[in-house]
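Missing here is one protein chain; the remaining ones are kept as they sit in the complex.
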Amino acid sequence: MIPFEFFLVLAAILFVIGAYGVMTKSNAIIVLMCIELMLNAANINFVAFGAYNSDVMGQAFVVMSISVAAAEVAVGIAILLNAYKLRKTTELTDAELTSLRW
Amino acid sequence: MIEYTWLIPFVPMLCFVLIGIFGQKTPEKGGYIAIAGAAISFALSGIIALEYLTGPDYPNVVVDSICWFHIGDLQLNLGYYVDGLTCMMMLFSSFISTLIFVYSVGYMGDQGGRKKRYYAEVSMFLSGMLGLIVSSNFLEMFIFWEVMGLCSYLLIGFWSFRHPEGDAASSNAASAAKKAFLVTRFGDVCLMGGLFVLLGAFGSLDFVDLFNPVNIQNVNPDTLTLGMLLCFGGVIGKSAQFPLHDWLPDAMAGPTTVSSLIHAATMVKAGVYLVARGFPLFVQNPDVMLFVGLIGGFTAFFTATMALNNMNIKRVLAYSTLSQLGYMILSLGAGGYLFALGMDSGNAALMAAGTAGFVAGCFHMMNHAFFKALLFMCSGSVIHAVGTEDMRLMGGLRKQMPITSITMLLGSLSIAGFPFFSGFWSKDLVIEAAFEAGDHNVLFMVLWVLAIVTAFMTAFYMFRMWFMTFMGEKGKNTLHAAEHGHGESPKSMTAPLCILAVFAVVSGFFIMFGLDGMLSFTELPGGFFQVGGGHSEGFEYFSELFTNPYTYLTIVLALVGIYIAYLMYAKKKINPGRFNREGESVLYKVLTKRWGFPDLYNQLSWKLGYGIARGVDYVDRQVVDGTVNGLSGAVVGGGEAVSRVQTGDVHDYSSVVLLGIAVLAVLFIVIAKIMGGI
Amino acid sequence: MDFTSIFGDYTAIAPMIILLIGALVAPGVHLLGKKRTATWGFALAVVIVSMVINVLMLVDGWTGSTLGMVYYTDYSGLMMLLFQIVLFLAVVVSNASVETTRFNVGAYYALLMAASTGMMFVAGSQDLMMIFVGVELTSISSYAAVSMKRNDARAAEAAVKYVIIGGMSTALTLYGISMLYGLTGTTNIAAIAATTSITGISFVFGIALVAMIAGYGFKIAAVPFHMWAPDVYEGAATPVSLFLATGSKKMGLSVFFQIFLIMFVSGTACAKIAGPEVQYLFAIIAAVTMTVGNIVAIAQNNIKRMLAYSSIAQAGYILIVMAVMSEYALSAGLFHMFTHVFMKGGAFLVVGALICAGIGEKISDYRGLAKRAPFMAAAMMLFLFSLAGIPPLAGFTSKFFLFSSTMGVGTAAGISLESQWIWLAFVAILNSAISLYYYARVVKTMYVDTGESAERIKVPAAFTVAIAICLVAVVVLGVYPQLIFDLCETASHALLFA
Partner (left out) sequence: MDFPILSLLILVPMIGAVLTLVMGGGRQKSAKYVAAAFSAVTLVLALFVLFNSDSFSSMSESYEWIKTDFVSISFSLAVDGLSILMVFLTALLVFLVVVFSAEAEEVETDRPNYFHTLLLAMEVGLMGVYMASDYFLFYVMWEVTLIPMYFMISWYGGPRRHYAAIKFFIYTHVASLVMLIGIFAMGFKAAEVTGVVDFSFASIATVMHGVEEGFQALVFALLFFGFAVKMPAVPFHTWLPDAHTEAPTGGSVLLAGVMLKMGSYGIIRICLEALPLGASYWQWVIIAIGLVSIVYGAYACIAQKDLKKMVAFSSISHMGMVMLGIGCLSDAGITFAVFQMFAHGLITAILFMVCGMTGHKVGTREIPLLGGLAGKMPVYATFMMFAFMASLGLPGLVGFWGEFPVIFAFYEFIVANDMLWLLLFCMLSLMLTAGYYLWAMQRTLFGPETTKIDLSHAHDVSKTEFAAMAVLCVLVAFFGMWPDAALQFIEPYTDGLIDILGVI
């Protein structure tokens, strides 16, 4: 059996990769994907804990969170499309997407 | 009738209100109201004095008071206090004031609408003085004392705007008024301190409580000494003693009638009166009396020097007032010193000698009131005619103004101590008191010498003034006045002159008719003090005086002074310029600069007042306010700075979130470690 | 009233169900009628019906649960009322505001109602999963609502930022919940508390805690998770800003109350283990939040941004509850949440009304407003003074209770003076004073400065009505706080000691 800690470490690495991506990637789509990565890290945690504790709650939570993530990405992509239409860019560092400040 | 004593100050106060409200509509803008008020006060004073002196109570004090209010547990009263001293003071004050008001009708006749202000203010001034005289406690006295201070401010500054002689004179009057008020205020503040000490020590300010020997015994002598010294500070301010004397010459900026009122009937006499009234407390410590005497004697000499070369007729009179006030204080100091020594040693003879000094001081105060009022009013008459105060522009006025010149001559003779004139009697008694005290303290001997020299100087400068004004060649303004037919002043002015001249000549004889008994200061069995009811020497004075060799010394010195003045200014035999290198000598310059006192006052007030004030203002703006503004600036600037973190770049936002999590996690662990939760 | 006989097992979620149905039907109504106003009327009717039912249940004191998942208590009822009021204020002006009338109104009202439903579900939950789902329902609906201003570039940008930061926060929350689940094996809050009180806390627990604080702190806009808020409030249509600033924020706070307050409130077993640590953590967050919010607000020139920062600061004040963790503090915090709805909502409404009248969002655009629109200016002044805590307005009264709660622990057993949080009270009052500076600046601009134009402004009637409601509430709650404070006390008692 794979040691329990491996799951946690995997999840943590995924989470950190996701967080790093959110902080550094300039393309909004990639940032959204990175957020997905972070969510999935949490999902892995849930599944691992659920399995470890023999508790269905973890898996139930994962189902919930996956659907939530899907909805979020759907809305997110729509919002990005809208922004692209108006700003002609999806680069988050562009002046067009940093006009609201201070 | 004596229970109506309170009316004496009340009537002039009522006149003040009446003139203030209706003055503009009455003839002479309220002048007659003021005269009537003063006359009623005089009449009341006369009736009450007569009733008191002939009544059953005499020589006991008649006192009555009502509760005014409380300070904590201490009760403060309003009331009147009548004894021999009160009678004398209120009589001459109201009498002279009445005459001055009458004189004012002529003197101020051309002042138009301003007369209302004038009469209102002089009425209040008189009210202040009379109130002070009849007060039954120190606080009441202090209030009237300050009311006079206010009135003197207003009256000295009467021409502080729209002066008939132009802007410079207005500025001058304004600054003189301010100086008078501030310098006397300095004394008043000391007096207030003295009242605190007395009130704290005795728990009352009523004279009857303060003069009660039982109470005095219970008070710490050092406290009492401090209190009396502080009170004397008030005297120094009000009676213009050295070193607070310098406001008085400047106060000549007011109308001459005001000078006359301040110098003769009211105001400066208040200080002397305070010493006389507080005598029972002053004599508790001989050193205090020594100090009083020193101040008085030195002032008498010191201020007389400045009269020697002054060219302004009113200024000469002002310095002579200072000098004469010095005499009075000296006399009270010397008498008090002897009395205190006598009390300590139980020596009745010393106490009697002390009483003589007290009588001399009060007596001189009264005589001085008559002749100084006369002199000022005469000078006013002269100024009225020639339109200048500079004696070099006068001269030869004797023919043009016969009444003025003669009455002024009588006044001058009196102040100079010419035998049998009023000043002669009292001044000799003063000098004698100093001499007696000299037996017990060598400092009084020094003061005696100064007093003798001052007597000489007085005779000289008074006659210098008279000769320069009325004799010799006609000056520029004399001629000018003659051209325009400005001769003798109107009757309303000359009549008071004549009346006063009579008093200036004869008031010295009052002492032969029991005045000394009325003013005698005695310690009764049981330690109570009393003014009045003493032994009256009557005509024995006459023989006493003329068997004393020093009397002849003063007479001779006075005559020599008059003669030198005659030679210098009437005959022009001696050129005064010889003595002062035509005004170039150091002494002459120093005298002209009034020994540097105006500069000293200016420097002190400038440095201690405005100098520190500028510093405080700087601190206020830069440090205190600066801190407030700095703090608010820091907050606003901090807001600007922090808002720059909000770059608009969503990466920064997410970085901040993650950084925040890291910081919070560390914080949580640290807190948990500290609290021992983990 | 016998609610159970009407709604059966679903009584506890009856107000939500009605809103949810409304949300589902609203687009259809719009498609059928193609009439803006009709859709608006429908949405308003739904909101009012839902609110009426809720108020009736609340006043009746009905309690119960649906499927053991959603509980209707005095607390959740009160929070639902708050969210309904927010929704009502947002909806009532949406048909009049030029910012929202060009929206696809069917979808727009549906989104608002869905978001509110999410909030209300959160209020009724006692389980982390329910809370998570409820929050996400709100979040996703509000992302969409922000971006509805379709032809507005600023709104688009705001929505992008909102969705990215929001998504990240969701991930953080989920990660935190997963840790907590791993540690305790349950997602029920009471059960988590019970387990923790036995096992004690660990580093992992701390990280889970912080991750959850961050995730929900995003909703509250607590510093340092606040940075999206000014941008989004500025970019979104004003009714949406209002909805976010007063509603969404309160949901976050409610989550804090329901999770951490229940776990760590003094006296519980959990509090004995980690109570002070958590309290200090929240105290620091509260202090930093109010300070940053206030001082940055000073630097703002855009009124909506300024109000956004002021919202951040107000959230900081309410976080005092989390530091003090007492029943009295919670009552005061709930009361402040109510007054904040009216005063901040009112301020946003005035801004929205003025945008309709063609006045910009810059503070300098408000010059001489007092002459052009006396009622608007007066209302704005009162809202701002209320926010600054000037008596006798509602903001003062609620702050009075809130700040005083730092002084002592009030329990049913008695009151004792505690010196622990007095420093927090000092930070709060200093902030209150700083806030006066920028509020007064707006007042000065409106009342003292003279503008270029002096013509009178007409604002839509709906706005006037909504503003008047807020104004009445601000004044009435100021002088007669008991109107709502009693409810807050019952609610806090219900939450903490049920």
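Order as written gives the chain letters A, B and C; numbering starts at 1 within each chain.
Basically, contacts are C-beta pairs under 8 Å (C-beta built on N, C-alpha and C of every residue); 3 or more make two chains touch, one makes a residue touch a chain.
This one's a predicted model, so the numbers in the text were calculated from it and none came from an experiment.
Contacts of the undisplayed chain with the visible chains, over the whole complex, involve B, C. Among B:193, B:490 or B:527, the one in contact with the hidden chain is B:193.
Touch with the chain omitted from the figure is made, among B:174, B:311 or B:406, by B:174.
Of the candidate positions B:524, B:612 or B:659, contact with the unshown chain belongs to B:612. One of C:17, C:194, C:425 or C:476 touches the chain omitted from the figure, and that residue is C:425. Contact between subunit B and the absent chain runs through residues 68-74, 139, 142-143, 145-147, 150, 153-154, 157, 160-162, 167-168, 170-171, 173-175, 177-178, 181-182, 185-186, 189-190, 192-193, 196-197, 199-200, 605, 609-610, 612-614, 616-617, 620, 624-625, 628, 632. Not every partner is drawn; the one left out touches subunit C at residues 328, 331, 385, 390-392, 396, 400-401, 403-404, 406-408, 410, 412, 414-417, 422, 425-426, 429-430, 432-433, 436-437, 440-441, 444, 447-448, 480-482, 485-486, 489.
By our rule, only the chains that are shown with their structure count from here on.
The touch graph of the protein chains shown is complete.
The count of contacting C-beta pairs peaks for the chain pair A-C.
Centre-to-centre separation between subunit A and subunit B, using Cα means, comes to 96 Å. Subunit C has its Cα centroid 26 Å from the Cα centroid of subunit A.
The multi-chain contact residues of subunit A, meaning those touching 2 or more other chains, are 19, 22, 31, 92, 97-102.
Those residues of subunit C in touch with two or more other chains are numbered 160-161, 164, 168, 172, 230-231, 299-300.
Against subunit C, the residues of subunit A that register as touching in their complex are 8, 11, 15, 18-19, 22, 28, 31-32, 35, 38-39, 41-43, 45-46, 48-50, 52-53, 55, 57-58, 60-61, 64-65, 68-69, 71-72, 75-76, 78-80, 82-83, 85-87, 92, 96-102.
The residues of subunit B lying in touch with subunit A in their complex are 643-644, 646-651, 654-655, 658. The residues of subunit C lying in touch with subunit B in their complex are 160-161, 164-165, 168-169, 172, 200-203, 206-207, 209-211, 213-214, 218, 223-225, 227-228, 230-231, 273-274, 276-277, 280-281, 284-285, 292, 294-300, 434, 437.
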